[in-house]
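There's a structure below that I have some questions on.
The complex is shown incomplete by one protein chain, all other protein chains being positioned as in the whole.
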Amino acid sequence: MDNYNSKIGGLKKVADKLTIVVHSGDMDKIYSALIIATGALSMGIEASLYFTFWGLQRLQKGGLEKGPLSKMHMLGIGKSMMKQRMNKANVSSLERLMQDFKELGGKIIACDMTMEIMGIKKEDLREDLITEYGAVGTYIQEARESTINLFI
Amino acid sequence: MDNYNSKIGGLKKVADKLTIVVHSGDMDKIYSALIIATGALSMGIEASLYFTFWGLQRLQKGGLEKGPLSKMHMLGIGKSMMKQRMNKANVSSLERLMQDFKELGGKIIACDMTMEIMGIKKEDLREDLITEYGAVGTYIQEARESTINLFI
Partner (left out) sequence: MDNYNSKIGGLKKVADKLTIVVHSGDMDKIYSALIIATGALSMGIEASLYFTFWGLQRLQKGGLEKGPLSKMHMLGIGKSMMKQRMNKANVSSLERLMQDFKELGGKIIACDMTMEIMGIKKEDLREDLITEYGAVGTYIQEARESTINLFI
């Protein structure tokens, strides 16, 4: 946080950081979020993922791989075919990407408002993955430090 | 605008501002947009929402609460159940969030190209909420001043 929002002569330092709101629970969008975030970390960029709404359901125990495709029937590619093709193309599983993300120092924030709305308890969630529980203020703090902000 | 795009020794000042393109009209995404934008304002960050395509339909008179859920049947949560749960979790209505957003000084821009495409007239829209009508140039001006840019 030491380079957060500090100003020198009216200029603000912008940290080399990425923050993604993971609103969607769709499998392909979770892939995009994790591939981008893990890629950023491996290039020395800090990364935070804020899981909210349908995205938070993917942090439920056993939920990571359960998201549907955002476009089920496009070109006839279904979810199991997509997974087969990903294996063949040596794309890591979501579980593997999550582990990589954590090992590289990535931060995972679970939206506590969503937990309340959806009746999700801490013990329902992958506590091994979650760095902290927070609300919109937590997100804004992460986002205003970030050069790359995305909503997925 | 006085700190917009000014350069000192080749360095550009980045204003503390958030701009969101609201392309989706889905209820849960409108919630995310308004919660994030109102949260930013309450932390002293300027906020602009640019409503376009399906998002603009939510600014039609009586349209704010009419958006579907982006994932209707996920975990069996339908729209009315979602609303009940939100009430129970003390999440404000979209109307209340909009009022808060306006009172805190947030800017709402209606995309005039969408109005023309969809045959929406000014009198069809919530003129009490809209700050200005604009096109892509208006959006880009807001976005290039912003540290947090999102597309929802």
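Lettered A and B in written order, each chain numbered from 1.
Everything that follows uses one rule, which is that contacts are C-beta pairs under 8 Å (C-beta built on N, C-alpha and C of every residue); 3 or more make two chains touch, one makes a residue touch a chain.
All values reported here derive from a predicted model rather than from experimental measurement.
Touching the absent chain in the whole complex: find that residue among B:L64, B:V91 or B:A143.
B:A143
So which bits of chain A touch the chain we can't see?
Residues of chain A in contact with the hidden chain: 3, 8, 11, 13-14, 16, 18, 20, 28-29, 31-32, 35-36, 38-40, 43, 45, 70-71, 74-75, 77, 82, 85-86, 89, 91, 147-152.
To test your reading of the contact rule: which positions on chain B touch the chain that is missing from view?
5, 9-12, 14, 21, 23-25, 52-54, 57, 68, 113, 116-119, 135-137, 139-140, 143-144, 146, 149-151
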